[in-house]
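All remarks here apply to the structure that follows.
With one protein chain held back, the other chains of the complex are shown just where they sit.
Let's turn to subunit A:
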Amino acid sequence: MNKDQLSALFGRFLREEASPHEKKMVEAYMLLSESEEAEFSDREKQETKERIWSVLNPYSGERRSNNVWYANRSWWLRTAAVWVMLVGITAAGFLFRYDIMDRLFPIAWNQDITGPYEIKRVVLPDGTVVNLAPNSTISYPARYRGHARKARLSGIAFFSVVSNEKQPFTVASGNLDIRVLGTSFEVRNVPLLHDVGVTVATGKVQVRCGDRMQAVLTANQEVRYNDTVGQFSVMEKVDAAAETAWTRNVLVFRETGLEEVLKALEDRYGMKISIHPNAIKKGATFSGAFKSHESGKEILDVVCFSSGLKYTITRDNIAVITK
């Protein structure tokens, strides 16, 4: 749109010839600009009032006709007015247009959380795949808009970021900001350990802490940041493939109590499992990792077989565990 078109738009609005969309644009502009700050000092107010009134006052001889007011205006005043108006709209509108839109139409953030044994595959709105380790939380907008793709992580996750140079992908985790254009990497941020680590599998990743510290990592490099010490340490030649092997699993148990294992299966696969009293020996545990192609029933088979248990499926689809 240029200024002539803008002028034409206002003209159509006044002649009631504007399209519904154009009408709404003007109405929205008139509404939005109400929130502009307009503070005038008492002196300014007094002067302004007097200037306006001097022309209006029915008793003063100075009154001129409408046409004269407009003709009297020096061209540079008008120019300045346009300039000021445009700069005003620019400042509020152009530079911060996505912020304005975020304020007007905020995008909801989604959250995915993993249980203590569970590994989840989360697909972000841009197609970026996140493998979320147990006890981790990732938050991200329901859709991406503007210049940035953002996500927040607490815990451990492996990111395979879809490449988009115009829209860098940023993960905020602990004190670190991890910024990438398209690559894959792992972030480990376990709050209790005061230690955040980033391991890069492919591509290039920029890791920042505040404004001062930053590191640029390439494949098989790892950076660790210790919260308490406040220091970066970069490690070379990490076996990223081995470090991130966990991402192919969906459930991982390490000497986990059997009841907990069964509970995790219920949560993950929506199964209903009922345990016959005394079926499970006190202190019985299970260790093992399951991959994503295995079904809940297959995993239950393995857990029961290795623990010397049996199960039957009732008509209501409940798996009853017995000795």
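As a convention for this text, a residue touches a chain if its C-beta (ideal position, glycine included) is under 8 Å from a C-beta of that chain, and two chains touch if they have at least 3 such contacts; residues count from 1.
Everything that follows uses one rule, which is that contacts and distances are computed from a predicted model.
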Key: UniProt protein name of the chain not shown, from "PucR family transcriptional regulator", "Phenylacetate-CoA oxygenase, PaaJ subunit", "Predicted acyltransferase, LPLAT superfamily" or "RNA polymerase sigma-70 factor, ECF subfamily"   = "RNA polymerase sigma-70 factor, ECF subfamily"
Remark   = Out of A:His21, A:His147, A:Lys166 or A:Arg315, the sole contact with the unshown chain comes from A:His21
Inquiry  = Take the complete complex as the reference. Which residues in subunit A touch the chain that isn't displayed?
reply    = 1-4, 6-8, 10-11, 13-14, 20-21, 24-34, 36, 38, 40, 45, 48-49, 51-53, 55-59, 66, 69-70, 73, 75, 77-90, 93-94, 97, 100-101, 104-105
